[in-house]
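Apart from one protein chain that is not included, each protein chain of the complex appears where it belongs.
After this line comes chain A, so read on.
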Amino acid sequence: MSRAEPGSANLYHRVVVYVLFLILLLPLAGTLLYSLATSWSASLLPSGLTFKWYVALWSDPRFLAAFGQSLLVCVGALLLSVLLILPLLFVVHYHFPRLDALMNILILLPFAVPPVVSSVGLLQLYGSGPMAMVGTPWILIGCYFTVALPFMYRAITNNLQAINLRDLMDAAQLLGANTWQAAFLVVLPNLRKGLMVALLLSFSFLFGEFVFANLLVGTRYETLQVYLNNMRNSSGHFNSALVISYFLFVLVLTWAANRLNKDKT
């Protein structure tokens, strides 16, 4: 079969792709339209278009606080994971390759235990006593770190395996570089792609996380999703504006990160 086959097969493929896009985009388009509508209840189309919901949302100090707090918690968790996982991965792959099997089991744990269950455990552990931090952002940062772990570990591991870490390190050392110079000048720049993918994936996942945020911290340190949940009884237009804003933010971030990742080569 030739690759660029004209006619019916080609048309069929296009239709499938378009239909898929339509199914994925339709709810989003509906939400977008609803967030821009003055009111939309008994008619087929909204009665008028307005930005007032967005204006209301972006001038609500509680929303801005929640947005900022979400951002802070996510960035904090990702920072922590980069600081811990990069050296860990380096050590595992360069010095103790056998530990990789153990790590593969460890990183599955955050997925193996449902968030509701682990929340209860975390509440018990950190609810009182010397490590009491339930209700503070610190517990969320720690908890999100474990959630991000599998994404970070897998993506960077794949990247590491693709670059032949051992030979690169050996070559750099024979050329006079010490371990730090070899790691920062040779290995790290080549992990940029994997790191970017891991960070983006984790960020968009964590930014939308609700269960842990709600159970461990709730309104005491309101994040975006908790705020959305608490606003569920307000206007639907307002909530739609919130969802679209959230979606656009992640979209722009992804696009920007992709652009940054594309230079050189």
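Everything that follows uses one rule, which is that a contact is a pair of C-beta atoms (placed from the backbone, for glycine too) under 8 Å apart; a residue touches a chain by one contact, two chains touch by 3 or more; residues count from 1.
The definition used in the following text is that contacts and distances are computed from a predicted model.
Asker: Of the candidate names "GDSL family lipase", "ABC transporter ATP-binding protein", "Paraquat-inducible protein A" or "U32 family peptidase", which one corresponds to the UniProt protein name of the undepicted chain?
Answerer: UniProt lists the chain left out of the view as "ABC transporter ATP-binding protein".
Asker: Quick one: which of A:Gly7, A:Pro61 or A:Pro189 touches the chain that's been left out?
Answerer: Of all options in A:Gly7, A:Pro61 or A:Pro189, contact with the hidden chain holds for A:Pro189.
Asker: Which residue from A:Ala56, A:Leu99 or A:Ile163 sits in contact with the chain not drawn here?
Answerer: The one listed residue touching the chain not shown is A:Ile163.
Asker: I need the residue numbers on chain A that touch the omitted chain, in ascending order.
Answerer: Residues of chain A in touch with the missing chain: 163-164, 167-168, 170-178, 181, 185-186, 189-190, 265.
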